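This part shows chain A:
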Amino acid sequence: MRILTTFKQETLKLLKKTRAWLGPILVFVLIMIAYPLTVELSSQNLSDAFYPVLFISCLLVMMLATEGIFLEDFEDGSLEQLVITGNSLYQSIIIKIFIYWLFIGIPISILGSLFNVGSGNTMDSSLMLLPPLMITTYIFLILFCFGNALSLTKGSVLGTLITMPLLLPILVILGKLTTAILFNINYFGFLILLFGILSIIIFIFPAIISKIIKTHLE
Partner candidate 1 sequence: MSNFAFDSFDQIINMDGHGLYVWLVFLIFLISITTSFIVFNSLIKKYKSQIR
Partner candidate 2 sequence: MLREIINTVIKKFIHQFASPKTYFLQVKRLYPWVFYISIAIYVVAITWGLLFTPKDFVQGNSYRIIYFHVPASFIAQSLYAAMAFSSAVYLIWKVKLAAYLSRSIAPVGATVTLIALISGSIWGIPTWGTWWEWDARITSTLILFIMYLGLISLHNSFNNFEKADKLFSYLAIIGFIQIPIIKKSVDWWSSLHQPASITISDKPSIDPVMLYPLFLSIIGFSGLVACLVILSSKVQIYKREKNKNWIKDYV
């Protein structure tokens, strides 16, 4: 019951703040449109270099999306209400991140695999791309939430600086995965690896984030 209420609250909040979720998606679309313009259209490079651009723009968009994810609730006092009424901060952070993923991560994953076809790759590779994109956006979201929670009132530059080292292993896996897709090798190993990372951090990081936010509230 409690979970459902939190779910509804967070959805309502995000829905009404159109720019918070539509903005990042539009930025993503812009990058995807801008990318072919910077490459000579006929060249083979377009499809080859697409994956790195895709993953980097996912990263950037997730950075944008999480910029004020806790700031608003912190500044208007919602977070202290949550703590003082004895509701679980941990739970609501998990739910909040999940809703952000639903609103931003999933559309971007779908758009990304659509643009994949548009840049000269096969339909098959697009379908292959969808699951890792979904997992990756979620991982990025959680990690950026961690950085932004630490630098809560101090802007997103600091948050990004903090998060960058954490993102590195994910990017390495994505690089491997890209090669696997390009050369048509079985990529499920990497997919499972990504999924494993997600399933670890999906519950551990919100706990750390809630500790951090409680420290901020003091």
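In picking the candidates, the idea was that all candidates are chains of the complex that A comes from, given by their letters.
We adopt the following convention: a residue touches a chain if its C-beta (ideal position, glycine included) is under 8 Å from a C-beta of that chain, and two chains touch if they have at least 3 such contacts; residues count from 1.
Just so it is clear, the structure is predicted and the values come from calculations on it, not from any experiment.
Q: Name the candidate, out of 1 or 2, that touches chain A somewhere in the complex.
A: 2
Q: Using the touch definition up top, name the residues of chain A that touch candidate 2 in the complex.
A: 146, 150-151, 154, 158, 161-162, 164-166, 168-169, 172-173, 175-176, 179, 208, 211-212, 215-216, 218
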